[in-house]
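Remarks on the structure that follows.
FYI, not all chains are in this one, though none of them got moved.
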Amino acid sequence: MLAAGSAAGLSNSAFGQNEAAAQRYGNATRGLAPLKITDVRIVHAYPNGTGFSVVKVETSEPGLYGIGCATGIRRYKTLTTAVDEYLAPLLKGKDPDNIEDIWQTVNVSSYWRNGPILNTVLAGVDQALWDIKGKRAGMPVYQLLGGKCRFAVDCYAHASGRDLKELADSVRGYREQGFRHIRIQFGKYGSPHLSGEPDFKKAGFGVETDEVVEIRPYMKIVPEMFEHIRSEFGEEVELLHDIHELIPPIEAINLVKELEQYRPFFIEDAFAPEDIGYYKILREQTSCALAMGELFNNSHEWVGLITDRLIDFVRIHISQIGGITPAMKVARLAEWFNVRTAWHGPGNTSPVGHVGNAHIDLAIWNFGIQEQTDFRPETQEVFPGCPTFENGYMHINEAPGFGIDIDEAVAAKFPLPEEPWYRPIVRRPDGTPVRP
Amino acid sequence: MLAAGSAAGLSNSAFGQNEAAAQRYGNATRGLAPLKITDVRIVHAYPNGTGFSVVKVETSEPGLYGIGCATGIRRYKTLTTAVDEYLAPLLKGKDPDNIEDIWQTVNVSSYWRNGPILNTVLAGVDQALWDIKGKRAGMPVYQLLGGKCRFAVDCYAHASGRDLKELADSVRGYREQGFRHIRIQFGKYGSPHLSGEPDFKKAGFGVETDEVVEIRPYMKIVPEMFEHIRSEFGEEVELLHDIHELIPPIEAINLVKELEQYRPFFIEDAFAPEDIGYYKILREQTSCALAMGELFNNSHEWVGLITDRLIDFVRIHISQIGGITPAMKVARLAEWFNVRTAWHGPGNTSPVGHVGNAHIDLAIWNFGIQEQTDFRPETQEVFPGCPTFENGYMHINEAPGFGIDIDEAVAAKFPLPEEPWYRPIVRRPDGTPVRP
């Protein structure tokens, strides 16, 4: 320590007492004998028919590594190529402690930024670096972010059904598990069961897997759904709904206004990211709580929505914007405007991503709610240390770093499918492609 | 660790390998056997005729404590009372790791917030908690904030003189020390040497210590000063100036416009905090770089200036807004708008405050410049581990926490003066009180 200080030209002669403290609390010399990144890899696993991708950053200290979620965009092989061919060579040899510097320099290393591929692999690296830092500190990452300001992470569950009864059963199940916040949807998104063979298919337009969304039936069924669930479950449950950008902006405005009477906790994705300019109009007409963000990867998508207080919950998918580092910055921005977080956390986010969400959720003041998933046995086998749920709250593992690991041997038992995945095209009855 | 996980109902059976990591990197069980705050005290010292106040937070772990700067407002005894009578009883027994929760709850514990006294002592506690967290992590605090993204902290020095020659000599001295950024002022602020006995004093109005600022002489001398220093030192040096709110808003606008031609690095405090509404007008008329903030203690003072991009550098005095935690939030807010930091750091900020500034400066992307001071021998004796300067850069001690300590025995040799300090009242020639 003294030597270190001297090497840097600092006058440490009077610093004896702190030196002892330094020895007591850990090695303080990492600035001088820095750790190196020795490898960066991406590991994929596909348990239960869902693909999870995780970046692993290894260091020059034996056994010290970190992992970070790079799950979201399902262009698995592209991610692998991005990591193997571009990220790994760039990062090897760098000091993993300089997270901010790595983030900033990687972010512009391809010149063009903001994209789902490059942000995702950067996010994987970023979270892995925080994992490493937490392990070195001997602390869960939320401690580095300022410590806990709540005891656990309150979550919302996804209820759905093909009809009102199925949906009510689903809601009831989650209520019995203790959830206080439940998202209600018919079918998956929209209400495909309402439609027969769409006109465009009859006409031979499009492909087999194309889906249809009809505007009016959807706008009719959603209020009915709220009416039914509210009347059966009363005021004690918080209800959420995701429009998923399935209807034109002006009709989304009409729908949200109609839903206001059911006091939703929030209505999500009234508009596509291309249409966020409509929020100003929506906000002038309703005080229904609004959430948006899972598709965002460009700061112009969220900064104005937050500073103009046009949304109440920011729902960014953290790996889409580059990881823990930028997500914390979004949270800090949003706090000044009392906009709360509701990080994206669906079933196709890796458990590593879920614990990333959760560590932030525990630490920031302006946490709102967390989207929840449950971790199936195969998933837990791949990812030792998965969060657990009790009474609607997510609890994380208190181990250093993010408290989660990936068992690569088990992961290898769940290889990615050969076939590429495509999001089904959604069309209007005449075949017009929708951008949900 | 395992027991801890089990107690929380988590399934950790597969977590064996992380358990080893936890043992390797430190005790990870602090959520379960938390540290306690055992004492909170304020220590004052007055070496070299400057008062420095530092809050010391002690914990249940022998030898583990943190210190934080509570220097700025020179109401020393008021700060002592606030700490001894109100903060200490509130904080004893709390877990020092929950910094965010402590900040939020202390901030509203007196119901009214935002003030220079209560923010200052809260800031002392906040920085001390980060000091403790850094020591526990075995890391300098900047590591907890994301690591370094610059090698050292570029600083600006304060040159001044009673005439152009003296000022040029002062600038030359700092250039020889390597400073690239130099603030130039005549006299201290304004140009008191230009005035004789002001009219109000002749009339028996005001008191002996009152000072006078004349608008036009000040507005005339400042461009001359820039002209002289630019012509002597060329373009290689960055020049700064602090108007210190001494002239009416419209004349500040005129002065800044005139100074634009000398390419200042920034012009500081064109307006009093009550008058920040004038920035919109100023910004429309000049692209001269602008800095503001040392007097701010309410979020409505800085949020709009940043989000409307009305200033280029935010110069908050960190202990005035409550410490490291809110300062990092300001920095994060400002990053979204590419507004840079230039934290207030004059000679009457304690070395503990200076290292607080410096740790943030090293870690954030949108660092701009740091106001510098030098630490005299007596000050260094009181505060072992003071930053050092080399070639215009501030270097901090790399020890865990903030790497600085207070030697209370030495501090006791420099007691506070009995006499209270008052900022001299500044008046116009007719006696009108100015609010600088």
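For the reader, a short list of remarks on this structure follows.
So that you can tell them apart, the chains are marked A and B in the order they are listed, and the count of residues begins at 1 in each.
As a convention for this text, contacts are C-beta pairs under 8 Å (C-beta built on N, C-alpha and C of every residue); 3 or more make two chains touch, one makes a residue touch a chain.
Not measured: the values here are computed from a predicted model.
The complex is a homo-oligomer: 2 chains are shown here, and the full assembly described by the structure file contains 4 identical copies.
In this section, only the chains that are shown with their structure count from here on.
Here the spacing of chain A and chain B, counted between their Cα centres, is 35 Å.
Chain A contributes residues 1, 4-5, 8-12, 14-22, 24-32, 63-64, 95, 97-101, 104, 133, 135-140, 143-149, 299, 303, 307, 325, 328-329, 332-333, 335-336, 363-365, 380-381, 384-388, 390, 395-401, 403, 405, 407 to its touches with chain B in the complex.
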